[in-house]
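The structure that follows is given in the form of structure tokens.
One protein chain is absent from this view; the other protein chains keep their places.
Now for subunit A:
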């Protein structure tokens, strides 16, 4: 760390919010992906003007800056890959205002998304994006990564709810985008550009999100299938029958087996797949809808269908899905969680391709995910200390992305690009598409200060390297 710069930082931020000791630096060297990069300094800012001054200073001394929420990112978003300064935003969390009249919330970036859920629900409102990390992750992180979750099917992703932002630009200016109106067509939609920009175009310092009335009730069913293809048909027939479930989740056979051996609860280990369907809305409507969903599952060849009658039955159905992560990590310490997403009609084809990849590389590959919106989570369970296997994993991951793109899908449905998928960007966007994005980045951030090393591949980088 440049000593002169450090001295100046100390005039901007009180000492107790500046960390330079080795133990503290290592504590911000990781996220929930894998990859370890040591920053030179960690700072906990508490307001926009502090951040603005830090960014200006960073431009003067050419110090990379990485905004970081709670570090739950699965794609390496906040990793300080080029050293420099990590901004731990978790302490920038004072504001959480629910504006009932305008159906919106104004929040600081460090507010935990789950707290926003709670506050909104207290007054009968609802903020739908629900990543499974929402009780840990910050809203700022969710916005940077454009997160979603099981409810994405019906309610969309984070970007559908963010209508206004305060942002510190890569040059250190404080700007506002969008505002408090749902309708806003003034000029370029910079709000949408910032959402999902993974901290490369600005540091979010205040957020305005839209809220919607909370659905009054929900109903859930579980269905077993002897053939994966049948579950695919069930999903398409539900979706084309005019019912929009709030979630359709799918688990493949490998997943079912893993969950059942981890915590035996009577899951069908010989079933090819199981799906969970949840509908929400008016009690009268959803009663009818869940019945129809059950019928369509049966018609598509489900071997077993169970509609939860009580809340505890509902929770039991979901607990199988929630058990997936712990169950599969029992099979190995390293979990490579992908989120390649395809148009929903292509889910069976994608599952087929994933099976082939599993057989070809003889890897422990399980698939679960948000089938209703085509967002699958192929997970490869391995051990990063096993170099030989990791090389196979690299190849398998590349093929997973190729398959998704070939089927008209995308590299990422909700985890973001970060460091792990940057090599494949050109595959999805094409040369010119990627060029346009790079041009935007260069125009906004001429000194490449903000979150360098993310989204865009390094020169000649063609695939992810794990070892």
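In this section, a contact is a pair of C-beta atoms (placed from the backbone, for glycine too) under 8 Å apart; a residue touches a chain by one contact, two chains touch by 3 or more; residues count from 1.
Following the convention adopted for this analysis, contacts and distances are computed from a predicted model.
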Options "Putative Zn-dependent peptidase", "Methionine biosynthesis protein MetW", "Glycolate oxidase iron-sulfur subunit" or "RNA polymerase subunit sigma": UniProt name of the undisplayed chain: "Glycolate oxidase iron-sulfur subunit"
Identified contact with the non-displayed chain, of A:103, A:136, A:244 or A:349: A:136
Which residue of A:20, A:169 or A:329 touches the chain not shown here: A:329
Hidden-chain contact residue, picked from the options A:98, A:112 or A:342: A:112
Residue numbers in subunit A that touch the chain omitted from display: 19, 21-24, 26-32, 34, 44, 70-72, 88, 90-91, 112, 114, 133, 135-137, 325-326, 329-330, 333-335, 385
